[in-house]
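With one protein chain withheld, the remaining protein chains of the complex are depicted in position.
This part shows chain A:
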Amino acid sequence: MGGASAKRKKEKKKDFQKPKLKVGKAKPKAANATNTSFKAKAIALKQQSLSANAPTVEAQCAHHLGLLNHKSDTQRRDSLAYLTSVLSTHPPNVPLPQPSSVIIPTAQRLILDGSNAVRQQLLKLLQSLPRDDIAGHTDQLLLHTRAGMTHLSTEIRLFALDVLEWLLSAAGDDVVSCAGGWVKTLKCFLSLLGWKNDTSSKWSSAMSFSKSSSSDAKVQVKQMNALTLFLKTGLFPSQTWTAARGGAEHFPLWQTEHHVLSERSNTYAHLNLFGAARDEEAEMYEDREDRQRVFHDRAEASIVSGIELVIKGGGEPGRAAAQLRKTLKDGMIDYRA
């Protein structure tokens, strides 16, 4: 094997030949160099602004509203923060850079957002919105809130209670009187607290799959507090209503408020002219008496029995339950079955 052929030697040599570099000449290309150049008829730059002057606040708000769908948590949170700061620093009499009717539909989906920071920021944004604008969007907001309240994730469930509290404080009457707002929300609470409608189960409260860690008192307290507020709004006589009644200034005319056009938006919503037919759950209950009746029929018994159980347990939940019981009693005091 000693004497390899001349041809082979040559070949071997060829493999290890060094390319000669010369000054002033282009560097020879490597054997495995890949040509990465390409030709294009046009190059489109997607995110380049050609305008020289800074964008207006309106435009920036619109941009940030668009970013609320962004896949990154921090981006969503930052956009919310920007919008919040704009809204909170806004002078009260000037129209908003973007109307609430644009902001709320885009922002409300974030109630179900997976990130806690985003949700907290969202609540701040909602709180900075002018209160009068919210009334028109309650049904949508309430839908999302209910979705949050029954969510599989405990954190979202808790957060939804915060949203509900804010919503009740901002537009309480609308919340309890919108379509499905009363019965469906009550049902939601019942399933959250594990207070069943039927008393067939012999055992007290079965520990549930998703409540394995969160059955601790704090959550229950929070839920009961929210329920208390909700019942207060729904079962107590409305403040606006009483105020209107007290006025005797239109002396010869009595009960004028029944004859003038209502100030609420969408006055004829209860007629449900265009939507799908509603069942008992989805119906609107605009009168306090109606709400009391439905509450008595569908929820009162189970809530009362639930309260008693919790009160027996004592502690902080027991106190919250006592509060709830008081509210319930006061609200239903003038109800005649």
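In the analysis below, a contact is a pair of C-beta atoms (placed from the backbone, for glycine too) under 8 Å apart; a residue touches a chain by one contact, two chains touch by 3 or more; residues count from 1.
Criterion: contacts and distances are computed from a predicted model.
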{"item": "Hidden chain of the complex, named as in its UniProt record, picked from \"Ubiquitin-like 1-activating enzyme E1A\", \"Ribosome biogenesis regulatory protein\", \"DNA repair protein rad9\" or \"Protein SDA1\"", "value": "\"Protein SDA1\""}
{"item": "Contact partner of the left-out chain, one of A:S128, A:T154, A:N225 or A:Q323", "value": "A:T154"}
{"item": "Contact partner of the left-out chain, one of A:S100, A:Q140, A:N225 or A:Q323", "value": "A:Q140"}
{"item": "Touch with the omitted chain, as defined above, among A:K124, A:K187 or A:R293", "value": "A:K187"}
{"item": "Missing-partner contacts on chain A, residue numbers", "value": "1, 69, 109-110, 112-114, 140, 143-144, 146-147, 150-154, 156, 180, 184, 187-188, 191-192, 194, 203-204, 206-210, 212-213, 216"}
